[in-house]
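In this view, the complex is presented without one of its protein chains, the others remaining in place.
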Amino acid sequence: MGVILAQVAVSGILLGGVYALISIGLTLIFGVLRVINFAHGEFLMIAMYASFWLFQLWGVGPYGSMPVVVALLFVVGVTVQFLVIRPILKASASMQIAATVGLSTLLQNLALVTMTANYRSVNTPLSKAVVSAGPLLLGVSRLLAFLVALTITGLLFLFLQRTYLGKAIRCTAQDRTAALLMGINIDRVYLVTFAIGSALVGVAGALLMPLYPVFPTVGAYFVLVAFVVVVLGGLGNLTGALLGGFIIGLVEAFSGFYVPELKEAVYFVVFIIVLLIRPTGLFGVVGAEEVGLK
Amino acid sequence: MILQAENLTKAFGGLAALKEVSFGIEEGEILGLIGPNGAGKTTLFNVISGFFRPDQGRVVFAGETVSHLKAPRLCRSGLARTFQVVKPFGNLTVLQNVMVGGFLRTADPGLARERALEVMDLVGLSGRRDTPAKSLTISDRKRLEVARALATRPRLLLLDEVMAGLNPAELVQMLEILKRIRGQGVTLLVIEHIMAAIMTISERILVLHHGEKIAEGAPREVAGDKRVINAYLGEEYLLA
Partner (left out) sequence: MSVPTRSEGSMFSAFRFIPRRSLYVLAGVAVMATVVAFTVKDKFYLHLLIMMLFYAAVSSAWNIVGGFAGQLSLGHAAFFGIGAYTSTLLFIDLGISPWVGMLIGAALATFVSGAIGYPSFRLRGPFFTLVTIAFAEVLRILTLYAHDFTKGSIGISVPFRPALQNFIFRQLSAYVFVALAFLVIMVLVNLWIENSRLGYYLAALREDEDAAQALGIDTARYKLVAVLVSAFFTALAGTFYAQYISYIEPFATFSLDFSVLLAMMAIIGGVGTVWGPVAGAFLVTPLQEVLQAKLGGELQGLHLVVYGTVLIVVVILLPQGIVPSLAGWGKRALGQREAMPAPSLKGGS
């Protein structure tokens, strides 16, 4: 039994890494732009479809095509930021939500119309490969997803700490006005942040393709998980998103083991409880949820 | 005494905003509240009007201890306030704004409307009835702020710098409005920086400095008080 539980736990942590990656993009965007992108899940869907088609049409595996997918998502991010996000930055929170929800609906159904509702999967030799660590079996794809997710997160942290642009991003997140006064080009920071957040989702999509099928509403599923993670970790808090990802990965793994039919309900209930009792999450700044979004 | 403040203390983190402030307000009087910037005047308002809880001390309003009550409940008891940075309901018209105040005492829109028109007349906003509040000039916004609070039929009205940003002519009008309000039996506690204005209108003055009460009494006395002069030395103050 102990081995089984350990197996479940490991499974949860590995998946948690990918959840973390998806959520970090979302929380980064929120922390800087103060906008919750309800279409974040659809970006993931786009990445997965891109990964799928690159494999389908040109035989390039998801790991190999990752740079292309990431570049694509970066461009998507820039485009959306310019066309949709920038014009609504001054609008009320409700209007921002409405716009990104509209975008989400648009993208989901565009996929439905162009690619049909069929589930598409990528099957490479790696997909089924398994590696053993003692009594535990680890799916290679899952393990790779975990490792790449952690690496990218580490790189992101380095970027934010060491580079000028990274610091500019952090400044803008802390105090928009002060950053402006310091001569930081806020517009450009917003653009880059949104694009980076989207690119991170691109990585996640490429990593998920060997593990999950893609279909038009796949984003909706993952984005809800991402919301739970982001709120749990504290909106705008990157470390929180990382840890939150692992926590939710574990919660999901164990509830999937004990009460598979209620798996999703469990983390939604966790979500509701966190929102009602400590909306700032485990690591957030108290009062952030009251301020809403300045 | 319509209001009694006893040993009010409030700190934010390490900063003591109010230190054992005690005073009383007689019904029907106009009490002026002055002090250099950062003295704690708005904090005092926030504590009295139920937006902050005092760390220590208590507030007694019309015989009832109200220190831990929240703003809406206090307003219903007859204690209303305005905000230093005015908060009009921008997308509603002037009339609608004031009606929101009027609805406190009646659920009937007709009666609320009547009350609103009455009050708007008193402050001189009748001509702007259907103007969206966001289009108003600063002077009219200040009047709106007062009108709205007045529509709730307060016994005590806390006015936070209603004269800031007004030109001399508007100032005189505002002083007139305050006198008219008091004439209706409303007690006023007024924060103001414009010395000439506050000195003329108030029966008594209360002076705060670094969160402490340093003087209380008739305007002339307070103006001559050494501690008050010291507090203001080096500070810019306005003679209208």
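Labels for the chains are A and B, by order of writing; each one numbers its residues from 1.
Criterion: contacts are C-beta pairs under 8 Å (C-beta built on N, C-alpha and C of every residue); 3 or more make two chains touch, one makes a residue touch a chain.
Everything numeric here is computed off the predicted structure, so don't read it as measured data.
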Touched by the hidden chain, restricted to displayed chains: A, B
Residue, one of A:102, A:135 or A:154, that touches the chain absent here: A:102
Residue of A:1, A:181 or A:276 touching the missing chain in the full complex: A:276
Contact footprint on subunit A, counting only the chain that is left out: 36, 84, 87-88, 91-95, 97-99, 101-110, 112-113, 117, 216, 220, 224, 227-228, 231, 261-262, 264-265, 268-269, 271-272, 275-276, 279, 289-293
Hidden partner interface residues of subunit B, rising order: 49, 51, 70-73, 75-76, 80-83, 87-93, 96, 99-101, 103-104, 106-112, 130, 132, 148-149, 152
